[in-house]
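Only one structure is covered here, and it is reproduced in the block below.
One chain of protein is taken out of this complex; the other chains stay put.
The block that comes next holds chain A.
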Amino acid sequence: MSSLAHRVRFGHALHAEWVKLRSLRSTWYTLACLFAVGLGITVLATGRAGERYASASAAERLAWDPTELSLTTYLVAQLIIGVLGTLVVTSEYATGLVRTSLAVTPRRHRLLAAKVVVAAAVAVVAGQALMFATFLIGQTLLAAQDVPYARLGDPGVISAVMGGGLYLAAIALLAIGLGTILRATAGALTTLVGIVFLVPGFAGLLPAWLEGLLDFWPTMGAAAVFKTVPSPDFPHPWLNLGGMCLGVAAVLAAAFVVFQRRDL
């Protein structure tokens, strides 16, 4: 009945999604959990590396990759950041809030894009921060045990650390896509666990024509980015990570299509 605003822009939807995300305690608990668990695993993974190095064979010492060792925490971190991504969408389905959100932003692709951008920004920052922190803590612990360790300036290290942060952000986006398509937290997280753990676990059982996909699969080929000593199977780890990002983009595209079409 009054002129309160003139036209709604994407920036408004973006800002609203940020208000939603930051006003939930669960967002901050999940992030705290990401760092507590993520760094805790790093301490466990590198804390006894001295013993392992002492008993390692010459070939094993040659392949010794202190960077990768300090980044293995990604295995669990990807699930926690996946929870964060999933909840951005599924918490609205669980309560029906998504209908209110669409009453505010009736252009559906705009609403979902705002969610994706805000969650991606948080995931990129959190992913990078975690990877840098885990690298520095891991290397400090390795150095204290007198085993070879890496510095940020060493060849390939920055690439592995930053690539790792991007890997985690991509998993968060994958989770948003799954959450949008499946509309339920449990279903989306189960699917995510299936993708990052079960498929790699049963990789040997896959038919040959699917094996090519594994080069770009999370926890498998795409995880080559965490190495500084390139594995002979994946000489160009960024290509593998890029392939995974394309896959994530495909899932997100499907999410946009179903979100646009579905009745709510």
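Simple rule for what comes next: a contact is a pair of C-beta atoms (placed from the backbone, for glycine too) under 8 Å apart; a residue touches a chain by one contact, two chains touch by 3 or more; residues count from 1.
In the analysis below, contacts and distances are computed from a predicted model.
Asks: Between "ABC-2 type transport system ATP-binding protein", "Arginine/ornithine antiporter ArcD", "Anti-sigma regulatory factor (Ser/Thr protein kinase)" or "3-oxoacyl-[acyl-carrier-protein] synthase II", which matches the UniProt record of the unshown chain?
Replies: From the listed options "ABC-2 type transport system ATP-binding protein", "Arginine/ornithine antiporter ArcD", "Anti-sigma regulatory factor (Ser/Thr protein kinase)" or "3-oxoacyl-[acyl-carrier-protein] synthase II", the omitted chain resolves to "ABC-2 type transport system ATP-binding protein".
Asks: Residues on chain A that touch the omitted chain in the whole complex?
Replies: Considering the whole complex, chain A reaches the absent chain at 1-9, 12-13, 15-17, 19-20, 23-26, 91-92, 95-97, 99-107, 263-264.
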